[in-house]
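I'd like to ask you about the structure that follows.
Excluded from the complex is one protein chain; the other protein chains are retained at their positions.
Chain nomenclature is as follows: A and B, assigned in order of appearance, with residue numbering initiated at 1 for each chain independently.
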Amino acid sequence: MKIDMKILKELMLIHGVSGRERAVAKRIEEMITPYVDWVKYDAMGNLICFKKGSSPDAKKLMLAGHMDEIGFLVTSIDDKGYIHSSPIGGIHYVSAAYSNVRFEDGTVGVIVPEANFGNNFGADKFVIDIGATSKKETEKKVKVGDFAAPVSHLQHLTGSFWSGRPFDDRIGCAIMVHSAMELKDCKNDTYFVFTVQEEVGCRGSKTSAYAIMPDYSLAFDVTGSGDGPKARPMAVSLGRGAAVKVKDSSVICDQGFVSLLMDLAKERKIAAQLEILEGGGTDTCSMQTAGAGSRATAISVPTRYIHSNNETISKKDYDASIALTVALLETDLSKVEF
Amino acid sequence: MDAKKLLEALGSVTTVSGFEERGHGQVKEILAPYFDEIAPAGVAGLACISRCGKENAPLVLIDGHLDEIGLIVTDIKDDGLLTVGSLGGIDRRTLTGERFIVHANEPLFAVTVKKPYCMMNGNEQRKTPSMEDLRLFTGKTKEELTALGVKVGTTIGYEKNYFSLSDDLFFGPSLDNAAAAVAGTLAVEMLKGKELGCDIALLLSSQEESFGAGFKTGAFSLDPDEIFVVDVDLGNTPETDKNKTVTVGEGPSVALSVQTDKAMTRSVIDIAKAKEIPCQPVLNVKSTGTNASAVPFLMGGIPCAVVSIPLKYMHTPAEGISMKDLENTGKLLAAYIEERYGVKEAE
Partner (left out) sequence: MKKEFFDLLKSLCEVFGPTGCEGRVADLIEASLDGIPCKRDAVGNLIVHLEGKGKKVLVTAPMDEAGYMITDIDDKGYVRFEKTGNADNGCFAGKRLTLGNEKELISAVGGVKVLHLAGGEAGDTPATDKLFAETGLAAEELKKKLEKSDFAALEGSLSTLPGGYLVGKALEARALCALMIEAIKEMGSKSEEERNDLYFVFTVKEKAGMSTASAAAYSIRPEEAYLLGFAPANDFDGVDEHLKGARLGEGVVLALKDRRVLYFDSPLTERALGVAKEKGIPAYGADMGACGDLSAGVLHLVGAGIPCASLRLPCRNPETNRVIVKENDLENTLSLLCALI
């Protein structure tokens, strides 16, 4: 299979802060509908797409990638027209400082710290400047309750490396879309679930997993790596393949499922590495604990500078993740012994 | 039934938090004689069930978490030393010069190594080494370790050494929470031969020490009518606050907390008094720090009480309990179940 960056790029450029994922969902729905049996939305806005499995004892497999990205919620506008905001998700203010943000309607501004911010990089020291000179002027374009996100972009670096935002987690969504497209023989009853509100506490996956009650569940997200400059030690590197999650700070994954994925990777000659993420949680935990529980793990794309304006990945890992997912979807889980 | 032997047998099974399935076979074998059936329940849990023989009987769930604290391999360095992370709240102050077992294809002994104390400067000497400062040394090379199946995610557990310091005081790793499984089994044993109107399930749940996935899912799948969460409680020693601890040797503790059911808890304490079973009611106002934290979010609402075995030196390789306390915990559970579900002969 030959995967280009088109779908990923298109998904990255859509605005979709936590709680406002509708536009992302619409586009994914258009992309995936021809390849699945049905699609629906649940009360929270999760996009659930189902494809029936060919196995006579088909197991329920839930895949989840979150559609939301981190951003800013407008909380007040001052007399000079500056916009004050609170963070949605884990905003990295060092990275946000002096960068461009975009509102849902396309209005662009810059987010800047106050002159004497010192070492305090909290939300209360930052304002968004859209170039308006009064509250009234600002309010023509932006009102309290609007959402902004750092301007999204994607660019090629050297070799297989790409940087941009938000890879977290449009890359997970893109892996799922590509997998649905590439899939030849879907063995299991597969639910492609594009979840909402992951960045604020894995909320969308809780309700969708409860509704589905899967036997197996697999999240798609980004993970850190140990190869950034003076990075915290971690046995994950960019370019070494899809990262199969063993543990993060919200979940310990099912050992059997992890082994199955690693064995599949070996068998199909797909690059894969094991991942332990010391800081950070994913949708995996809510899927593991829904109802009577499921065997859960995640396929992660090793990423440097997560939550910054220049998240960086290797396309090799993206390709490997898609290949590994397709391999799993074509494996009859009812025949696997754990 | 020899409680000490059972405790040592269960404690010796490898059930590192999140990787409990590895020990399922052994646990089943050890507990099979005491229960009617043992089956998987929820995420990596085991439900040991004792049936009363009546249809649609209510179910009393006794939760005793199966998992123990341990370590996990995060990387194999070029010199064959392992870097590790913790699974559950391991006490880093106990990690110097400690022996562990790496759960490779064959068990491998490993010793923690760190920068020698005499090479540290004052600041370093005053700080407990971080997990990143520690290495595990097996004597094997990276290639040998890889060939033996050691990889990122391989678990590591304490070497299981148990010992007594008196007839009553018993020490060793992972008594948290093997003691609870023994207490639950004792209760089931004590109720043998009595006519009951309820089934009893001892749920050996996973991940209590880490993310709690096992209790939520296990309880969901069993759908019980009442829940006892049995765990261990902080035993006082020098340096601890009397108000935040219980006393080893003075009976099980019963938690008074917003997480537990007031009527059920009251009834447990009353029964203990009536049957002269020593027990220590203890205030855990906001949280019991046990699986009971998940009960308020469980299905439609289930009454729950927390009964714990006092234990000293929690999360060290020498956790210590009183065997008398353990027996009294079993007695108390049995007394409650008999009182509430026992079928009284018609007079």
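The working rule: contacts are C-beta pairs under 8 Å (C-beta built on N, C-alpha and C of every residue); 3 or more make two chains touch, one makes a residue touch a chain.
Owing to the predicted nature of the structure, the values given are computational and were not obtained by experimental measurement.
Undergrad: Could you tell me which shown chains are touched by the chain that is not displayed?
TA: If we consider the entire complex, the absent chain touches B.
Undergrad: Check each of B:F35, B:F211, B:F228 or B:Y313 against the chain that is not shown and name the one that touches it.
TA: Of these options, the touching residue for the absent chain is B:Y313.
Undergrad: Pick out the residues on chain B that sit against the missing chain.
TA: Residues in contact with the chain left out: 77-79, 81, 89, 91-99, 109, 111-119, 125-129, 135, 137-141, 144, 163-166, 169, 171, 234, 237-241, 244-245, 289, 312-318, 320.
One rule holds for everything that comes next: only the chains that are shown with their structure count from here on.
Undergrad: Centre to centre, by mean C-alpha position, how many angstrom separate chain A and chain B?
TA: 36
Undergrad: For chain A, which residues are in contact with chain B within the complex?
TA: Its residues touching chain B are 226, 232-235, 246-247, 250-256, 258, 273-276, 278, 285, 288-294, 338.
Undergrad: For chain B, which residues are in contact with chain A within the complex?
TA: Checking each residue of chain B against chain A gives 17-19, 21-22, 41-44, 72, 74-75, 83, 85, 87, 132, 151-153, 207, 210-214, 216-218, 220-221.
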